[in-house]
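The complex appears here minus one protein chain, its other protein chains still in place.
Lettered A and B in written order, each chain numbered from 1.
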Amino acid sequence: MSVAAAATPQDRRQLLIWLLPPLLWFTVFMVIPYGMLFYYSLGSTEYMTFKPGFSLANLVRVFRAEPYLSVLLKSARIGAFTAIGATILAYPVAFCLAFHTRSARAKFLIYLLVIVPWWAAYLVKAYAWKTILGTNGIINALLLDLHLIHEPLTLFLYNQFSVVLTLVYIFTPFSILSIYAQLERIPTSIIEASSNLGATTLETLTKIIIPLSIPGVIAGAIITFALATGDFIAPALVGGPDAIMVSNVVINLLGVAFDWPMAASIGIVVIGVGTALISVSQYLEHRAQARF
Amino acid sequence: MTTIIEARQLQKHYGGPLAVRDVSLAVNEGEFLSLLGASGSGKTTTLRMIAGLESPTQGSVLFRGQDITHVPVAQRDMRMVFQDFALFPNLTVWENVAFGLRLRITRGRYTSDEVKSRVGQYLETVQLTGHADKMPHQLSGGQRQRVSLARALVTDPPVVLFDEPLGSLDANMRKVMQLELKRLHRELRKTFIYVTHDQEEAMGLSDRVAVLKDGRLLQLGTPDDIYFRPNCAAVASFIGAANVLDGVAATTPGGTVSVELAGGVRLAAADNAAGVANGEAVTIMLRAEQVRVAPAAGGAADGVRAQVTERLFLGEKVRYELKVPGTGLRLTAMSSGGHPGLGLGDDVLVSADPGHVRIIARGSAPRADA
Partner (left out) sequence: MRELGSRRTSWALGWSVLAFLYAPLAVMAVFSFNDSDFTGLPFQGFTLRWYGMLLEDDRLLESVWNSVYVALGVVGLSTLFGLPAAIALDRFDFPGKAWFARLVLLPIVLPGVITGVALLLFYMAMHFRLSLYTIMLGQGTGLMCITITEVAARLRRMGRSTEEAARTLGANEWEVLRKVTLPGVMPALIGAMLIAFSISFDEIAVTYLLTGRQNTLPMTLWSLLRREATPEVNAVSTLVIAASVILIVLGTWLSRRGSGEPVAAPV
């Protein structure tokens, strides 16, 4: 509910008081650093020192050269699987919260139950899966106990599967809240009207609820995708050699490989994609809201 | 006259006080029945129990004699028009109206050609033919209401339920829609069950009115009955402006009754059909428009002396609040003629035809109102 454009000089002065400090901050600590990222991406390295330049070669390499392109694609794929997996797991909980929980207190309780694992130490959660999936982990122990296998399986850990599993685990709570927000917006009277007109649960779900909630659900899934793609903890802790993702590559480039321009280039590409994703996500959210 | 819907001793609570207490009523096929009451009276809850959107904690709902209390809402043959219209935001006007019909195509009830023609026909009935491709958010309140109506009618249900459908419309739109609904009811000859808090609406549209308060059904009758023969003070005060007063009856051997009100004011009542005893405590009702007010100075015959404490010019009527000096007795009078020269503070004479003074309750037992 914003006011019209700052009209009086008094209003303008107020606006400046509010806007300038944060604007300054963002300029210094975001715009300039991103600018430097761009600047570095244009340069090159010679004998372990940075040589500024004006070449787009690095940026092009991100899209053309191995392993960068395949890492980007693999990260995107892992990100996509995570978004899909998290959405699928999240839907029942969000659905239950939105349609099968009546009292405000019960809703709040479940809401808390969902948030708590989300915010509780990221590292811890990733590590927990290592304990569960590893050779002396719970799953192997169970399978051994049941005599289904004779020695521990290594296929649960240190591959893309374990990375996706861990990431889905990490992002499900966020998806639950995002989907729940969409479902909660649907007025009860619409559901009642649908039933009153004779629709079965499935029909109401497919013709009304899902179409109405999809834009918002996708908007949330896009954020999950973005966050999962850029993760470096899960691949480092539970991923194997074939599960190296974008952020890990960037870190390597900064360290041993000392290819800062390349790291910066990847950064620029990611920023570009990130901005595009925000725009899409915002547009979808807008469309979801406009209808009600 | 057959009973199409019957509610038997319906009761509903949400873990606290009862929202609906022991409501029983029978709806005649083809009638326009209103459930009238203030908010919290249980009228909407009762309607929703009939529709199947709430399950009664006790009691049953019957449809053409069959117990449908546990039949899911989707399987009941009655459609509802919601207060907030409940149009599907992701479907066009046409698709909204066609929604119920399309569900039935797969069940073999309609062909898609039939659907097309029925939707077109009902869109025309509610005068929205040109708007078929619009989305709900592009329509005005009145248009949305009409889509909601068409959507409910198009599946040809024997019973249509209305949950305060005109509540969110402005006064003029409301009047237009009221006439519309009455016309549709007459033409389509369906049973309408209509919830409203607007007593003028209820009285004007209905064949019968059920007055509810605090979850109880106070009276069920024609508008005429409700208006002129309310069975308790609560009904009397809810409808129109009425003077509901306590007093003591005095009977004569000749069969007439008069009632002595506070401060010794005595009003002759209608004949003693109710059979009250001498000295019995009674409650009388006198409709405001049946109170005759005349200037005290003008040589009018007789009456009770009173003073005008408030005068409200309402356009078609004038409303006077009167006080009988020396007593706590206050009266309301509505007059359409306007008495020239009657203003604040004037002395007046108040009288009423005995036939208009109705005894509506006896004894000093707790009345059904607050």
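In the analysis below, a contact is a pair of C-beta atoms (placed from the backbone, for glycine too) under 8 Å apart; a residue touches a chain by one contact, two chains touch by 3 or more.
Values in this document were obtained by computation on a predicted structure and should not be read as measured data.
Residue in contact with the omitted chain (choice from A:181, A:197, A:218 or A:284): A:181. Counting over the whole complex, chain B has residues 48, 53-54, 73 touching the chain that is not drawn.
Although one chain is not drawn, its touching partners on chain A can still be listed: residues 1-6, 10-11, 14-15, 17-19, 21-23, 25-26, 29-34, 36-37, 40, 89-90, 92-93, 95-100, 102, 104-105, 107-108, 110-117, 119-125, 127-129, 131-132, 134, 136-138, 141, 169, 172-174, 176-178, 180-182, 184, 188, 191-192, 195, 201, 204-205, 209, 216, 223, 226-227, 229-233, 236-237, 246-247, 250-251, 254, 260, 263-264, 266-267, 270-271, 274-275, 277-279, 282, 285.
By definition in this document, only the chains that are shown with their structure count from here on.
Taken together, the chain B residues at the contact with chain A in this complex read 51, 53, 72-75, 78-80, 82-84, 86-90, 99-100, 103-104, 135, 137, 151, 155. Touching chain B in their complex are the following residues of chain A: 187, 189-190, 192-200, 203, 207-208, 211-212, 290-292.
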